[in-house]
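Left out: one protein chain. Kept in place: all the others.
Naming follows writing order (A and B), and every chain is counted from residue 1.
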Amino acid sequence: MSVPPRPADARRPHAFRASGRYSALRLLREALGGHQGWRRAWRKAEPRKEYQVVIVGGGGHGLATAYYLANHFGITDVAVVEKGPIGLGNVGRNTTIIRSTYYRPENIRFYDHSLRLWEGLEQELNFNAMVSQRGVVYTYHTDGQRDHMIRRANDMRLAGADCVELDRAALKALIPAISLDSGRFPVLGAFMQPRGGTVRHDAVAWGYARGASEAGVDIIEHCEVTGLRQANGRVTGVETTRGFIGAGTVCLAVAGHSSHLAGMAGIRLPIETHALQAFVSEAIKPFLDVVLMFGAGHFYISQSDKGGMVFGGAIDAHNTYAQRGTQWIAQEVAAEGVALLPALARLRILRQWAGVMDMTMDGTPIISKLPLDGLVMNGGWCYGGFKAIPAGGYTAAHLIAHGEAHPLTAHMDVGRFAAGLTVDEPGTGPFPWAH
Amino acid sequence: MSGPRRITTGLLTDASRPVEFSFDGRRVRGLHGDTVASALLADGARLVGRSFKYHRPRGIVTAGHEEPCALVDLQSADGPAPNRPATIVEIADGLEVVSQNRWPSLSFDLMAVNGLFAPLFSAGFYYKTFMWPGKAWERLFEPAIRRAAGLGVLDRAERGQQTTQPHTEEPVHDHTDVLVIGSGAAGLAAARRLAGSGVRVMLLERDVVAGGGTLLDPRWAAWRTAALEDIATDARLRVLTRTQVIGAYDHGVFAAVETLPPSAQGGGAAASPRERLRVIRTRRVLLATGANERWIACSGNDRPGVMQAGAALAYLRRYGVAVAERPVLFTNNDWAYESAVALHEAGVRIAAIVDPRPASAAAARATAVGITVHHGAMVTAIEGRREVRTVQVARSDGQALTTIQTDGVLLSGGHQPESALATQAGGSLQWREDLAAFAAVLPDRLGATAGAVAGSFGLAAATRDGEAAASRIAAVLGSTRAPDTRARSGTSPTDAPPADPETSPLLALWEVPGRGKAFVDLQHDVTVEDIRQAHREGYTHIEHAKRYSTHGMATDQGRIGGLLGAAVLAAARGQTLPEVGLPTPRPYIHPTTFGALAGGEVGAHLRPVRKFPAHASHVALDATFVPAGLWLRPLVYSQTPGWEPVLRESRAVREAVGVGDASSLGKVDVQGPDAARFLDYIYANRFSTLAVGKARYGIMLREDGCLLDDGTTSRLGERHFLLTTTTANHTAVLEHLEFQSQVVHPEWDVQLTDVTDQWAQFSIAGPRARDLLQRVMPGQDLSNTAVPFMAALPAHIAGVRGRLFRISFSGELAYEVAVPTDRADEVWNALLEAGRPLGVLPYGVDALNTLRTEKGHVTTAELDGNTTAYDLGFERMLKADGDYVGRVLARRPGLTSSTRRQLVGLRPIRKDAKLVAGAILVDPAAPKVNIGDVTSCTPSVLVEGWVGLGLLAGGRGRIGSRLLAVSPLHGESTEVEIITPHWFDPENARVRA
Partner (left out) sequence: MLRITCPHCGVRDEVEFRYRGDASVQRPPADADAAAFVAYVYERDNPRGWHHEWWYHAAGCRQYLQLWRHTVTHTIHAVGTATDTLTPPHGMVDR
C-alpha cells in the first residue's frame, strides 16, 4: 500500500478573511501602522447548543482534526472544546521533533505521511511553524545495534521514507562537538533521516487554530468537559462547565487524559498516564545543526532557532498526571548529554518541565471508534504525538467523516488488544513504564 | 588602582588584594571579593553586552542572580562557559571575560542594524513571513536567524579529553529536618530561633556570605553577627553559602548547586567554577527567599546606566562602588529611597528623585538631607545611546517638567516576592494590593514562607516573621527543648534588631506613556507594544502572550519584568493582575549547568562496567570486547577486524574443541517445597517431571502470550533448581519471577536468589570436548551413561568444586562448567592448557553467533519481544494442561495465525553472495512489500557461503521457495532460498555423541 495523496477534492484553504493573510508585504504595511491592524488569529467562540462534531481537546491533535474536517472533508459544523487556553498541553511542552524513524511498515507509512504534511504545512496554513528538516541522527554503539538500525533503515526506505548511514568521519564532520571515543559506549557510527527535524511547537497549535477558525470551526476555550451524555447506546453530546453541547460525533483528542474522558462513558482504555520531561538551556550561538539521539541511553537533543538546546530523556516510570519534572531524571539526562557532547558541561540549563502522556500498552497510538456509537478517539500517542499531529488530525478527520479508519491507521484500532494484533515496536510487552 | 568609581570601603572587597582580569582583551583591575560587574562598574564601564533581538547596547542592571543584560562568556584552556551573569562571577587573576552577541566588537556591533528594522520585528513577526518559497526556510532564513540569535558561545569542536572532565564533584546527599532557604533577616532569625531546639537545620544562602538584605544596612551589622554566632553554637545547624536552590520536588526533596569559591578551585583562572549538586531531603522547608525589585516600563529603560535602585545600594555597600556620578532615582515606593540617601551620604550627588506620589515619609527624609525630589512626576524618557545622558521628566498629567543631565538612572517599580520556589514546592500566591505584588504562602504540612517572599517587607518585620514561622515549625516537629535562643544573646542592647523606618504606601506604576521603546523584558527585547500586539492578535492568556512575545522566557525568567508584562496585559484585557496571574514557574530557579547535574558519572563513568570473572584472562588472550548491557563480553580473541578470526574460532568448535565464557548468563537459584510447581507456572513447558541431575530447555511467556525468555534450568535436588536466563533479560526475568512468586502466588513456598555473580560459567564445545574435559576431570566418568545429554551434576573441574552441565548451544558435543568466581581464571586457563594438544581455541560471542545460527538456535535477535512459541516452532512445548503465565492470551488469534512471521533458515542461491543482517525479505513479484527480515546471518563453516535466520510471514509454508533479501540502504539484493532453520544435524547426533 502506498501513501495516499491528499484528497483531490480537498478545499484549498480560504482567504483568511477574519485574521487577514500573512505575508512579508502585510508585515511591512502593519509595521508602518504601528501594528495596530492585526486581528485575532482565531475567534474566541461561545458554545452553541449543538454541533455535528465536538472535538474534546484544543491541543495539536484536536485542532488539527478540526482543521482537516473543515478544510478537507467539508464538515464545518465543528466545535473544539478546551478546558483551558488552547495549545498548552503536550503540543506546547514537547521537544519539537518530527521524524518517521520506525520499524513497522504500518508505522513508517503513517509517520512519513505526517512528514509529508509537515513539508507543505506552512503554505497550507499560511503560518510559519518553522518546519526545519535539518536531519535526525541516531548513534549506535554495538554491532547488534547497527544491525537493528540497518533493518529500520531498510524498512523505512522500502516504505518510501529516507534514511542514510553515517560513518564515524561523516558523523564527526556533521557534529564536531560529539565525543566518539571518550565515553563508556564508544560511538561506532550513526544513521540519519535527513527529512526529520524540528518544528516550532506553539506555532503548530496556533496555525491550526487559525486555519480551523477561518473555516468556521468554533474554538471554545475555558470550557471543561465534565461528562459524556448518551442515549440508546449512542453519544449525544458533552456536559461542560459552560453547559451541555449536543453532538452527532464526539472525538476525544486529549492525550494524557484519554482514560479520564473515556471513563466518563464507562470505558477502560489500555492506557496509563506517565510524565515525560523536557529541558531547555540558555540560548547560545549555533552549536548543533541536527537532532541527535544517543543510542546508548535515553538522551536526545536539538537546538532551537532561538539558540536554546532542547533535550529530554526517559519517561517517569510511575503513573502521574503531574506536569512536573524530577531531579534524578535530570541528573541522568545531563550525564548522558555530557557523555555524548562534553562541551555541554558548561552550558546552563534554563528550564525543566514535563508533559503527561497517554502511554498505551503496546506503544502504538489509538485512532479508533470506541465501544459507544458516535464516540471516537485520537490519542494514545505515548511520547510521540507531536510529530504525528498532521497525520493524526487528518486520519482522525477521515474516521469521523467516513465512519471508518483511514487505511494508514488500520493498525491503530483499539480492538487490536483483544485480537492479539498489538503493534509493539520495542517488544517490551504490556508495561508502559518500560517503553 | 581599583577603579575611579570606588569611593569607599566595601563589605566584601579587600583593598589590600588587587586582582587582575581581562574584559574583551582589556586588562581590568579589581579587588579580591569583586564580581566582574562590580569591578567593571568601579572601572567606569557602562556598556557590557548586546541585547538578543535588536543588539541594543546594554549595561549592568542588577547586582545579583536575576541579571538579564550583563551576561558574559568566560574563557579558559578547557573551553568557554557561556552566559554567565557578570553580577555573580567572582573575579580571579587571569580570568578572561568576553562580551556576547556582537560583531565585530561590543562598541561597534554591525548586528545593531537589526534595530533599524525594529518596526518589522514585532511580536511573532517570524510566524507571518519567511514562508516562500517552501525550501527557503532551511536554506536561507533559518541559518540567518540562527546566527543572529543566541547569546554566548559554546565550543562547536570537541576539545578532547579536557572537556570530558567538567569541573564538578560528586553530588552530595543531605538530610535535614528544616531547610531554611535564604539567610536574610527572616532566614537568619528563623535559623536562630531553631538553634538549640534539637531539630536538624540547614540554612542555604546563594550569596557568598550570609546576611541578605541586612548586609546593605550598617545598622544591622551587630544583629547579624550575633545571630550567626548563635547559629554557630548548634552543631545540628549547618549554614551553606554560595548554594543556590534550583528546584523543589516531591516529598520534601530540594536540589541545590553549591559553587565553590575561586580559592577552592585550584589554579588561578578558573573559567568554570567548581560546582557541587546537593540533593536535600527535608521534613519542612522555610522559604525566606526575599523579593526582586521590578522594572518600570518607560521609554529608554534599557539604556546602559539604568539599574535597579537596590543594585546601586548593593554596589555601594558590598564593593564600595558608586554606580554613577549624578544619578537620578525614579521610584514609586519608599524602600528605594535608601539607595539615594546612602549614595548621597557617601558623597555622590543625586541629580534628582522622581516620584509619582504627592508625598511620602521617605521623600521627606531625602528632602531633609538636601536631595531634590520631584513629586507627582514621572520619567517619560531615558536618553543616550551607549550610556544614559539625560532623562525627561513630566508631571503625572503628562506635562513636561524638566530635563535632567545624568549618567545613571536608578529604577524601582516596587518589589515582587521571589515566589517561584514556593509555587514549585506546593504553595500558592496571594495578591497584595498594598504591595501591588503576589506574596507566597506555603501550607503548614510543607513549611512556611517568611519575610519579603511572604509580603513582610522591612528587615525588622522580616525577623519577626521568620521567628514566628520557625516557632510554628518547631512545634509541629515536636521539638521539646526551648527553642528561643534570644535568652542567650538576642536581648542584649547591642544586637537588638533596629526598627524599620516609617514608610508610606507605594503607588502601583507599571508603564509611563511616551514615545520610544519601553521594555518589559530586557534580554529578549520585548516591549509594552509587543505585549499589546499579542493581545490584539488573540494571545490574551498570560501563557499565550508569554510564548508569542517570548516575554519572561529569557535567562532571568522574568524576574524583574515578569509582573510588569502581566500588568500591561491586564490593562489591555481590562482586567486586574490577579485575574491575569503569572506564568507557572518551572525549575530551575537559577540556570544550572549540565556539569553540575551530571556530576562525575560522565565519559567513561556514565555507567558501571561488569567484567567477567576471568576478564583478565580474556585480556591476556587479546580479546576484543563488546558491550552487552553493562557487561563487557569477549567478542573475538583477536584485534584483527573481519570474519577470519571469528571463523577460525568457529571452525575449532566444529572440528576440535573451543572454550567460551558464558558467565553473563543470569542464574537464579530456586528452592522450596513448591519450587517445581512454581517453575511449571513460570515456564510454558513442564519442569515438575524433570529428574534430579537433569537440565531442560524452557521457554517462558509474558502474560500477554509473547515469549519473554528462554534458557536451561536444572534440577539440583527435589526442591532445588537452578534457572538460567539470557544475558539481556536477566533483570527483567528476575523481576518477573519475584512478581509471580510474591504477588500472584504468595501462597507457594518458593525462595529465589540471584546467584549470577557467584558463578563463572564456561562452555566446552566440539567433538573433542569430552577429551578435554576428561583431562581436567581425571577419574570422572564422562560417558553418555554417566553424563548423558542434559545431565546436570556436581563435579570437580580442574580441582575446583563446581557444577557440570551437558548442554549445547553450538550444536556440538558440549558441556558447561560452573565454578566459583574467584576460581575463574584458574579454571579457564586449565581448560585451555588441557585443550592445547587437542587444538582448542577460545571462542567469543561472534563465533558463538556463527555456531548457533547454523544450528538454528534463537537469541535476542529473534526473541525480540514480539515472537511467540508458534512463531519459533515451539508450539509443541506448550503444556496442554495446567496453568502457566501467558497461557490464555497466547491463544489469541492474532498470536497463533499461520500468516505471522515465523522462524526460517536462509541461504543465498549464489554461494559468493553475502547476507546482510537487517535486510528485508520480499517476494520478487512485490518487491516493495516487506514480508520478513534477516535477523541473524554469518559466513558458514559447515557449508559454502553464508547462512542466516529470518522471521518470515507464513515462513514455514514457504520453505523451499526463493525470495529476495534486499538492503536498499546498501543498494543490495540477494536471492535466497528459504530453508528449515534446523538443517544442521536435525537428529542432534553430534550433541548426543
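Assume contacts are C-beta pairs under 8 Å (C-beta built on N, C-alpha and C of every residue); 3 or more make two chains touch, one makes a residue touch a chain.
Note that the structure is a prediction, hence the values are computed from the model and not measured.
**Student:** Kindly state which of the options B:746, B:788 or B:924 is in contact with the chain not pictured.
**Tutor:** For the chain that is not drawn, the touching residue is B:746.
**Student:** I'm checking contacts with the chain that's been left out. Which of A:82, A:122, A:155 or A:272 qualifies?
**Tutor:** Among A:82, A:122, A:155 or A:272, only A:272 touches the chain that is not shown.
**Student:** Among the options B:7, B:111, B:253 or B:929, which residue touches the chain absent from this view?
**Tutor:** B:253
**Student:** From the list A:320, A:368 or A:395, pick the residue that touches the absent chain.
**Tutor:** Among A:320, A:368 or A:395, only A:320 touches the chain that is not shown.
**Student:** Considering the whole complex rather than only what is displayed, give the residues of chain A touching the chain that is not shown.
**Tutor:** Looking at chain A, the ones touching the missing chain are residues 257, 259-260, 263, 268-273, 317-322, 326-328, 361, 417-418, 430-433.
**Student:** Applying the definition given at the start, please give the residues of chain B touching the unseen chain.
**Tutor:** With respect to the unshown chain, the touching residues of chain B are 249-253, 279, 281, 703-704, 735, 738-739, 742-744, 746, 883, 887-889, 891-892.
One rule holds in what follows: only the chains that are shown with their structure count from here on.
**Student:** Measuring centre to centre with CA averages, how many angstrom lie between chain A and chain B?
**Tutor:** 23
**Student:** Can you list the residues on chain B that touch chain A in the complex?
**Tutor:** Listed in rising order, the residues of chain B that touch chain A are 52, 79-84, 119-120, 122, 125-132, 134, 137-138, 142, 145-147, 149-161, 163-164, 166, 168, 171, 247, 249-250, 253, 255, 271-272, 277, 279, 424, 529, 533, 536-539, 541, 543-544, 547-548, 550, 555, 557, 586-588, 591-595, 597-599, 601-607, 609, 626-628, 702-706, 708, 860-861, 864-866, 889, 892-896, 916-920, 922, 928, 930, 933-934, 966-969.
**Student:** State the interface residues of chain A toward chain B in the complex, per the touch definition above.
**Tutor:** Interface residues on chain A, with respect to chain B: 19, 22-24, 26-28, 30-32, 34-36, 38-42, 44, 84-85, 87-88, 92, 105, 119-120, 122-123, 126-134, 141-144, 147-155, 157-159, 163-165, 176-179, 182-185, 197, 200, 202-203, 206-207, 221, 281-287, 296-297, 303, 305-307, 324-328, 330-331, 333-339, 341-353, 416, 418-422, 424, 426-430.
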